[in-house]
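As you look at this complex, bear in mind that one protein chain is not there, while each of the others sits in place.
This part shows subunit A:
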Amino acid sequence: MNKAFRSISMALDQLSDMVQRCQTVKDESFAPEDYDLFTAAGSTCIEQGDSAQVLSILVDEKNQNIVRCMGWNLLGPLVKMLLKKEDKTLPHCHAILLHLLEVCSPKELLVGLLEQVEEADSGSIAETITLLLKPLQTVLLRLGIRKASSVGMALSTLLSQVSRLPVPVTAEQEEDDVFGLCRCCSALLQFVKPFVEEIKEVVKDNNSISKDNELRVELLKFCMKSLSEPLLEVQLKDTDTLQRSPLRDFATEILIILSDIGESLPDLLSRNVLRRRKVPGFLEEEVRYPKESLACMSHLLFVDHIAVDIFPAVFSPIFVLQCNMEYIELLLSRTEENRLQKGLELYEKSLVRVEENSLPVDLLELKTFFSVPQNLVKVMTMCPDQTLRTKGLKVFQLSIDKFNTEAKYKFFRGMLKTSHHAGVEGYIIKNIKNQIDSSLKPGNSNDWFLGKHLLPLLRLVLCLPQGPETDLLQNLDRIMESLNLLRYMLIRDKEWDNETGIWTELYKIEDNYLKPMRTGLNMSKAHYEAELRSTKENRKIGLKEAKASVCSVTVGNEKLPNMTPETQIQVLQSALFTFDLIESVLARIEEIIEAKDRPQS
């Protein structure tokens, strides 16, 4: 019974003694040694589990000055004990905390609490935050009208820690919330509520709020930072996949808060399109509205349909596309797969709203309408993930379909001049063929894919960049599409109609394209046939290495071992088949031309 009483620890003794001594000190002029003793003894007591005794010392009326000045130093050990969640000590520790929150200086408490948040190790971030959010809120509210910068500091510290938490990927992971991200996000929403309400009150009373209102600015920073981390990282699940989603709620609330503090979502969306440059304080504006955060916001609105009911349904889809191009450009210029995924989704969703053939040519004068396709080509040709490459191509074609005829023309011309990738060029040339085909249909004629503009475009298509020395295999995609296009035109556009002008241009095409192609083809075939023969002979003789490898393969600066003669034969054979393919179309074209030259029988 009296065992507990008899085992009062030394630390508790020290604490009681010190406190008694200091009760008589006037004007709170305590010596530094007093602070140290209080902190050391108090901490030890708490760590040893004597929290009940510490509590009674701290709540004693006579000790209030001491507690007010020194109490906050106990926050460290206190929080550690609270996180341990021992039944024995928990209620007392909580009571100590509450008392300190009431009595100590808010500024000092803030420092102490944020220190605990910052120092939390990765395993206990979520626990620490969920424990300390209410205390932090209490302290901040005690600061009254001077709270803004402290609120900002707290939010920034909290978000930095939250963004260290792993982001759930599947719906199951979000439900399980093993690392606590969802819990923290929900708790953060509760945390900011009173501050948002305060701003709403200001708006209510004055019918408006100054853009520079400090608290408003801190809340804006919080929203912008949240959009960047964690929201840009998160893949939100729709209601069918996950009915209750804390992350979806978090995203929704962030957008609503933005609206509540006076930021119009349409204005945010169109910031990069409508802003004027070189406005005083311009750089500050840039910092206040980071593009990455706005990109996330746009994705939330248009792909995840978050808070879409607070976004006005009156804007023209072309304008919305124009605004979103800025964000699509940003997302597609990154290499992380989830950024690319979001960029492609946003692009697709923005394009789908626009009618076919409706985007005017002046849009192509805007930087983003040129840089986004360039980024898209990089994704289509170089992204390691096949689903992204495929999706990239799909969106690429979708974007082409939305341009009007003149814009398509200008776009194709630009792409042919700048892409330097045979696959992409081939794809563009196929599109050109489709446009010519469409233009030849009754009622569709236009100046771009018929008439005077077509021929300059064709000159870009029907050319061999290195003349007869052009590597036919490397440029296969492009060559096949060009030959197919030419064949198509010669068959479809009868000589006596000549709507496309191809027949009058033919002699030039023969000289500049078909003849060098024929020469190159013959040369390549002869060369590869010779190589094939010698490789077969070498194999017969049993030579280990073929004399001159037709090709060597280097991957990541390491040359792969030379191919076996069998493999080499296969490669050479395959090349020859390819040449046959080119040959077949070329021969057909030559046939059609010859038929024209023959007199009518």
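For this structure, a couple of remarks:
Keep in mind that, in the parts below, contacts are C-beta pairs under 8 Å (C-beta built on N, C-alpha and C of every residue); 3 or more make two chains touch, one makes a residue touch a chain; residues count from 1.
Basically, contacts and distances are computed from a predicted model.
Think of the chain that is not pictured: of "Small ribosomal subunit protein uS5", "Checkpoint protein", "TMEM9 domain family, member B" or "peptidylprolyl isomerase", UniProt labels it "peptidylprolyl isomerase". In the complete complex, the residue from A:72, A:179, A:302 or A:327 that touches the missing chain is A:302.
Contact with the undisplayed chain is limited, among A:95, A:171 or A:273, to A:273. Annotation: of A:26, A:244 or A:417, A:417 touches the absent chain (contact as defined above).
Note on the undisplayed chain: of the listed residues A:190, A:264, A:387 or A:570, the one touching it is A:264.
Think of the hidden chain as still there; on subunit A it touches residues 200, 203-204, 207-208, 262, 264, 266, 270, 272-275, 277, 302, 305, 308-309, 312-319, 322, 352-355, 360, 362-363, 365-367, 370, 413-414, 417-418, 456.
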